[in-house]
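Missing here is one protein chain; the remaining ones are kept as they sit in the complex.
Note that the chains are named A, B, C, D and E in the order they appear, and that numbering of residues resets to 1 at the start of each chain.
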Amino acid sequence: MYTVTIRDHMMIAHSLPAKAFGPAQHMHGATYVVDAEFKSEQLDENNIVIDIDIATKKLQQALAPLKYQNLDELAQFKGKLTTTEFLAHYIHQQISDEIKDSFTGSLKITLGESHVAWASYEGKVA
Amino acid sequence: MYTVTIRDHMMIAHSLPAKAFGPAQHMHGATYVVDAEFKSEQLDENNIVIDIDIATKKLQQALAPLKYQNLDELAQFKGKLTTTEFLAHYIHQQISDEIKDSFTGSLKITLGESHVAWASYEGKVA
Amino acid sequence: MYTVTIRDHMMIAHSLPAKAFGPAQHMHGATYVVDAEFKSEQLDENNIVIDIDIATKKLQQALAPLKYQNLDELAQFKGKLTTTEFLAHYIHQQISDEIKDSFTGSLKITLGESHVAWASYEGKVA
Amino acid sequence: MYTVTIRDHMMIAHSLPAKAFGPAQHMHGATYVVDAEFKSEQLDENNIVIDIDIATKKLQQALAPLKYQNLDELAQFKGKLTTTEFLAHYIHQQISDEIKDSFTGSLKITLGESHVAWASYEGKVA
Amino acid sequence: MYTVTIRDHMMIAHSLPAKAFGPAQHMHGATYVVDAEFKSEQLDENNIVIDIDIATKKLQQALAPLKYQNLDELAQFKGKLTTTEFLAHYIHQQISDEIKDSFTGSLKITLGESHVAWASYEGKVA
Partner (left out) sequence: MYTVTIRDHMMIAHSLPAKAFGPAQHMHGATYVVDAEFKSEQLDENNIVIDIDIATKKLQQALAPLKYQNLDELAQFKGKLTTTEFLAHYIHQQISDEIKDSFTGSLKITLGESHVAWASYEGKVA
């Protein structure tokens, strides 16, 4: 199994309005350092998993509508708890939709929220 | 697959009394930076893998009896070679015992012993 | 010159309402990984710059009123641009006020806002 | 599953002469921080996955012929695109050949090429 | 004293043709992770040391002519030993020339060449 991973980040505000989240129910924010790991059983004719410029651009495009936003105000997150796990899955879906015709393999999205906590979602690109 | 990971650490002394360990047969020590990665196929109703406060507390409780200890003196390690791999498995068991009734999934414990070496154990929580 | 540094973090929301900040004028947020570096020419009778438990507690106390907050709503930041530099200085003042009677030396507060940007303030504790 | 990982690095020059690589078609270079992760279902009688000194030595031996080299000049890479993915696989093969008689398990080689990009190859040692 | 730091990187080839450099006399290469730290006694009216977008752009412009290059082929480095220290100073000069009319303070350029070695140059912007 081959992988290639690239890193970007976004800075967002949100609240987590469910009792389980304690003080995080309040409007707060996070820097998410976002790693997109592309996985494939085979390399292509250029000995790569995916073109790193395309991968970088697709990750940027997935994060662009979220950067410097208050997620509570975005239509796509209406009524959703935008936990780190949820956002990892959301970004996975956004990138998968963009590359599913050209990339066969899996994608793992990891969001680092601090030096002591991170979360991820991994699934087939489809 | 979703994951959430939290980080803590412990500073311990021990010796590794088997010929294979060369100078590490002598009483020495380590800072172990400990990552506990909880893995689950599904999120719960709060869009999380596990409550991060509970996870943090369970990791703290597993490490508390080891912090600032000489492992050679602890009853539970009598006659054991407390390698990094062994300790990863031991901490896995301690946390699994605590959460097996409420968490379905896997747990990976990684112990970083320096900037150039680390070890892990991963298994089902059961 | 001796130093000792400890690390904590906070997750906050804020906006930066001045034209220079472009998209960051909008309500967004950040995880700040906060390093407090205490500097002293001499060690005390215990061969330390400062008691690490006291230092850790003072940093926690300085961050506690900010954690999981929307800085725009806090009285102490009314009408202020809460840039990373400004917050480094603010935390410096909070800790200095607490330790100035017992610690002689300098304090540097560094706030990491992502894997590619950080800011700091350093000054005498007074 | 148990793992143990060690880290080394190499500094090399190369070019990537295929249109897809844009400016990287030109002679340039990289520091690759190389992680070798050994995976095994069982620990041996010393409670380890593999002797860390042997693992360290095998990684060093695999990297030695590449360190401070221009990969374009090396016979083994004649006509090859020495991408990060390709090199991860190459190093995997070199180490596998050395340890396949004594180690049963998998090996993952990860090459970090910067703070924002890395690639890996993982496969059975055979 | 306030600081703000941003990070970028470049991947270059070069040789160090002096006996002291041993194997690094040969054509090889490096990824340099480049940190530009701007230092100032005062914040401006926006509570910042320097506009982070301008700082980011100036660093990018300084690195652009070096990225994916063989430094041995560049006119500005003819007959020079392009050590990490030398390159830190060179980048310092390039950025200083660009900002000296608008920024009063110091600039520190740090080049990380691996996880175990880095070098820097710091001086007044003038």
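FYI, contacts are C-beta pairs under 8 Å (C-beta built on N, C-alpha and C of every residue); 3 or more make two chains touch, one makes a residue touch a chain.
From a predicted model like this one, the values you see are computed outputs, not experimental measurements.
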{"item": "Interface with the undisplayed chain - residues on chain C", "value": "1-8, 43, 46-49, 51-53"}
{"item": "Interface residues of chain E (partner: the chain not displayed)", "value": "18, 20-22, 80-86, 88-89, 115-123"}
{"item": "Contact footprint on chain B, counting only the chain that is left out", "value": "7, 9, 11-14, 23-24, 26-33, 67-70, 73, 113-116"}
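Here is the rule we use: only the chains that are shown with their structure count from here on.
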{"item": "Distance from the mean Cα position of chain C to that of chain A, given in whole angstrom", "value": "29"}
{"item": "Where chain B touches two or more other chains at once, by residue number", "value": "115-116"}
